[in-house]
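The other protein chains are all here in position, but one chain of the complex has been omitted.
Residue numbering begins at 1 within each chain, and the chains themselves are lettered A, B and C in the order written.
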Amino acid sequence: MVSGDSFVQLLTPEGERVEHPDYALELADDEVRGLYRDMVIIRRLDTEATSLQRQGQLALWAPLRGQEAAQIGAGRALEPDDFAFPGYREHGIAWCRGVPPVGCLKMFRQVTHGGWDPYEFNLAEPSIVIGNNALNAVGYAMGVQHDGGESAVMALIGDGAMSQGDINESFVWAGVFQVPLVFLLQNNHWAISEPTERQSRIPLYKRAEGFGFPGVRVDGNDVFAMLAVTRSALARAREGSGPTLVEAYTYRMGAHTTSDDPTRYRIDAEVEEWKLKDPIERVRAFVVRTGVADTAWTESIDVEAEALAREVREEALAMTGPSPLQMFEHVYAESHPLVDEERADVLALLGAEDAGRMR
Amino acid sequence: MVSGDSFVQLLTPEGERVEHPDYALELADDEVRGLYRDMVIIRRLDTEATSLQRQGQLALWAPLRGQEAAQIGAGRALEPDDFAFPGYREHGIAWCRGVPPVGCLKMFRQVTHGGWDPYEFNLAEPSIVIGNNALNAVGYAMGVQHDGGESAVMALIGDGAMSQGDINESFVWAGVFQVPLVFLLQNNHWAISEPTERQSRIPLYKRAEGFGFPGVRVDGNDVFAMLAVTRSALARAREGSGPTLVEAYTYRMGAHTTSDDPTRYRIDAEVEEWKLKDPIERVRAFVVRTGVADTAWTESIDVEAEALAREVREEALAMTGPSPLQMFEHVYAESHPLVDEERADVLALLGAEDAGRMR
Amino acid sequence: MSELTLAKAINEGLRKAMEDNPKVLLMGEDIGKLGGVFRVTDGLQKDFGEARVIDSPLGESAIVGASVGLAMRGYRTVSEIQFDGFVYPAFDQLVSQVAKQHSRSGGRFTMALVVRIPFGGGIGAVEHHSESPEAYFAHTPGLRVVSPSTPNDGYWMIRQAIESDDPVIFLEPKCRYWEKGEVDEKRAPSSLFDAVVRREGTDATLVAYGPSVKTCLKAAEAAAAEGKSLEVIDLRSISPLDADTVAASVEKTGRLIITHEAPTFGGIGAEVAARLTERCFYSLAAPPLRVGGYHTPYPPSRVEEDYLPNIDRLLDALDRTFEF
Partner (left out) sequence: MSELTLAKAINEGLRKAMEDNPKVLLMGEDIGKLGGVFRVTDGLQKDFGEARVIDSPLGESAIVGASVGLAMRGYRTVSEIQFDGFVYPAFDQLVSQVAKQHSRSGGRFTMALVVRIPFGGGIGAVEHHSESPEAYFAHTPGLRVVSPSTPNDGYWMIRQAIESDDPVIFLEPKCRYWEKGEVDEKRAPSSLFDAVVRREGTDATLVAYGPSVKTCLKAAEAAAAEGKSLEVIDLRSISPLDADTVAASVEKTGRLIITHEAPTFGGIGAEVAARLTERCFYSLAAPPLRVGGYHTPYPPSRVEEDYLPNIDRLLDALDRTFEF
């Protein structure tokens, strides 16, 4: 960990429940089981998507392996009315928002740039341009504030994103307007091939203070801590006390995306070390030891995950691309002569092709 | 002052010399007189430029009145080899760099977008686009570092600029690469009509810590403190200890520019209050009381400033615009067919006009 | 009916839009207490409050990026970029989010926002205060780009832009801010995206928008004195482009000249010329000619008169088109 800096932890890698003065957390057994189930399922789905890509069924995939606790803890802290602005790796957040699993695969199969109805799940589409989503989140939060709404907004950002102008401008605005916004930073130690040290010499959560709002570092592989800290940050936001930067200290176990080759820039030892901090294993140890669940139950979850994975695979393979003409839909909300003209050209061209003009 | 926060001060508004544990300053009498002279002269020149604008001789002017100590203190801390990246209000910095006074007026008379040879004075042209210069300064400082050079770089920024993405990215890079750079922030309390509170709820110098380098607030109306703090920040930079953010806590006594009307957004009481903290008066009180100089000498400086002002006025009025064809010069360093073609068109057109084709 | 300056007309249009729709918010640097550096938003914060007329922190990317989020939440922001030369920090949000959110979301997110930009030269300003960035936006699918040339259009077009469910880049010819004209608050002159014929003529067609329209009308006057009848078309909308109106004129006159302050190379004039040549090839007695800014940064304003398209350059182009 950077310069012996500490973080909020409620569950040790060994599965020991520990207390933290500022973050009490009472969880019913079924809540604990729910979190475990969430993590097992999204990991399995993540694995399935990765293999689908390997088999050429997806253009790309951004694996979340290793970040399950960060995303499930943060995702489960969100209320239905809250609105989140994810990046491209937030499959766990999408799962918590109720997006059908295959939703995340649509963009990576490139049948669409979106994947779900943002208003149905109160979740924007993934933002690929690093930083943009944080400013959009600020604006949305200003809207909530203006409505006198009670909900909160979450912007999901990464360690690399912390260097982008837009992110820092969003800190300025969030601080000045005290908007109901939580910046959920997943510090997974890498921005593609660049280590976090390339983005900052000091812990990232400390960036917030200089903008006038609190930052807190959490064991991002501890789903309990993530849930507790994110909940309190969201509560703070809802009660009008302004933004918080929550740094989930975690690790990207897999490649940046399926087109990446981590062996070029990082050593196995580092990965091995983080394996010992696995977010799922510690909960498994906890539930079994405390009797919250038995191995029969954990196995049943594996079975459920397996089935879901198969389902998602089938749905994915069934996803067909849009028709060429669809690219002209929704370019504008109102009619546009040039778009209409070009749509007609394509129609004619396709007609011509059907008429066997293909060469 | 924001939230009873303190700053580095070595000379009180009443002209009392005070000590600061971290910033000792030994000044010979002639150095003190030099600083006083600098401030009196640039204020006089600033006044002259303002009246030239009022008389329609300049397109615009950005007065520095009130910020003389901030600029002279920082400017005199620079060594000849150092390189500075100013904004549009840095006439005091330009003066310290040896730029002929009329140099600052050229851009405002719009006979050029520049005003001097950056390499002659190690001073870039004023950056008008807020934020750009800080990143350019980072790059220049990376170059100094790569050269193994001993010099330092200074980026001049404002309280409003602190909200711009480029500034914050420059903090990221400066922190990561530990470049020999001093961010000289003149917090003059206003970004045109917007008070500093609109840019940050907490003191601006605190922004630096979150990026991994020190920030310090200085009484920006105290030329001694400005000199001492900027010197040590530059020394830190030169010795390879990285960047520093120096916040000069000062006040823009005049309008943002000659096209601005401050009565629309701020109250006289505020201005009156700051008059009591005048950067020049306190030094005058100090030199007279300590016998560093007598009133005869201070009057001689007023006379000198008066003469310089007259000189600058004459030079300004003598400045004629460039010839139309000059706009085609230096668009590119190497020949460019389109520029050549268009230059020829203009030449022909001008010829045609001379030939009485004017309507 | 009232006689207003363009600045005041836009101000009145903004006021009307805010009265009609509580979801309309104004945001930008110095637009509140100060009323904007050109006073276009003068008095609006006083009357609608700081929550609806927001003096924002600095940062164009944030101004536009926040507008995107506000649009997602159902608000209609009219954000002001203080000067043309300061819109570039917002370019990423404009191109990557404003222009694409609607299609990315399959039509669920509506980017009903307006970005006001005082643009163009001729006011003797310093660097970065006289630019004409319209071509950048026109080349960006998903955006609409318009520019009023008269107070009446200023009043109506800003209202129509705010009512549009698509993002509109609203370019205000700053050198015309103080020119007065009749404003008819009762009847909208035409749809936001129609070009209009400002002066009828038979010998050649002059196409312009924003600040250049008046220059064309003056040139037409001068040409009339020489017995040449020019038709002057005000595009009003740069994207979409009302090619029909221009084509109808070109088929009549056979000659086309397009002018704008932006650099000629890669400018809107090229699109108009290429499109109309394809449409009216056989009607053209001469190639469409372009009179625009030169391929140089906007020069020191001491020489801007020589950089900007002016009557002489238009008449010179006219001579050349007739010499063909």
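As a working rule, contacts are C-beta pairs under 8 Å (C-beta built on N, C-alpha and C of every residue); 3 or more make two chains touch, one makes a residue touch a chain.
These figures come from a predicted structure and were not determined experimentally.
J.: What chains on display are touched by the one that is not shown?
T.: A, B, C
J.: Just one of B:9, B:50, B:110 or B:170 touches the chain that is missing; which is it?
T.: Once the missing chain is taken into account, the touching residue is B:170.
J.: In the complete assembly, which of C:32, C:85, C:181 or C:254 touches the absent chain?
T.: From the options C:32, C:85, C:181 or C:254, the contact with the absent chain belongs to C:85.
J.: Tell me which of C:77, C:96 or C:149 is the one touching the absent chain.
T.: Residue touching the chain left out of view: C:96.
J.: Would you indicate which residue among B:15, B:100, B:118 or B:195 is in contact with the undisplayed chain?
T.: Only one listed residue reaches the unshown chain, and that is B:118.
J.: Pick from C:26, C:40, C:53 or C:138: which residue touches the chain that isn't shown?
T.: Of these options, the touching residue for the absent chain is C:138.
J.: Name every residue on subunit C in touch with the hidden partner chain.
T.: 61, 85, 88-89, 91-92, 95-96, 99-100, 103-104, 127-128, 135-136, 138-139, 141-142, 239, 241, 262-263, 265-271, 273-275, 277-278, 281, 286-290, 294-297, 324
J.: What residue numbers in subunit A mark contact with the hidden partner chain?
T.: Residues in contact with the chain left out: 59-60, 88, 107-113, 128-131, 160-166, 191-194, 198-199, 259-261, 264-265, 321-324, 326-328, 331, 336, 338-339, 342, 346, 349-350, 352-353, 357-359.
J.: So which bits of subunit B touch the chain we can't see?
T.: Counting over the whole complex, subunit B touches the hidden chain at residues 112-114, 117-119, 124-125, 129, 132, 134-144, 146-147, 165-166, 169-170, 172-173, 176, 329-334, 336-339.
To be clear about the criterion, only the chains that are shown with their structure count from here on.
J.: Which chain has its C-alpha centroid at the greatest distance from the C-alpha centroid of subunit A?
T.: B
J.: In angstrom, rounded to a whole number, how far apart do the mean CA points of subunit B and subunit C lie?
T.: Once rounded, the distance between the two centres reads 35 Å.
J.: Subunit A to subunit C: how many Å between their CA centres?
T.: The mean C-alpha positions of subunit A and subunit C differ by 40 Å.
J.: Quick one: which residues in subunit C touch 2 or more of the other chains?
T.: 56-57, 59, 61-62, 89 - these are the residues of subunit C that touch more than one other chain.
J.: Hunt down the residues of subunit B that sit against at least two other chains at once, touch-wise.
T.: Counting only residues that touch two or more other chains, subunit B contributes 162-166, 198-199.
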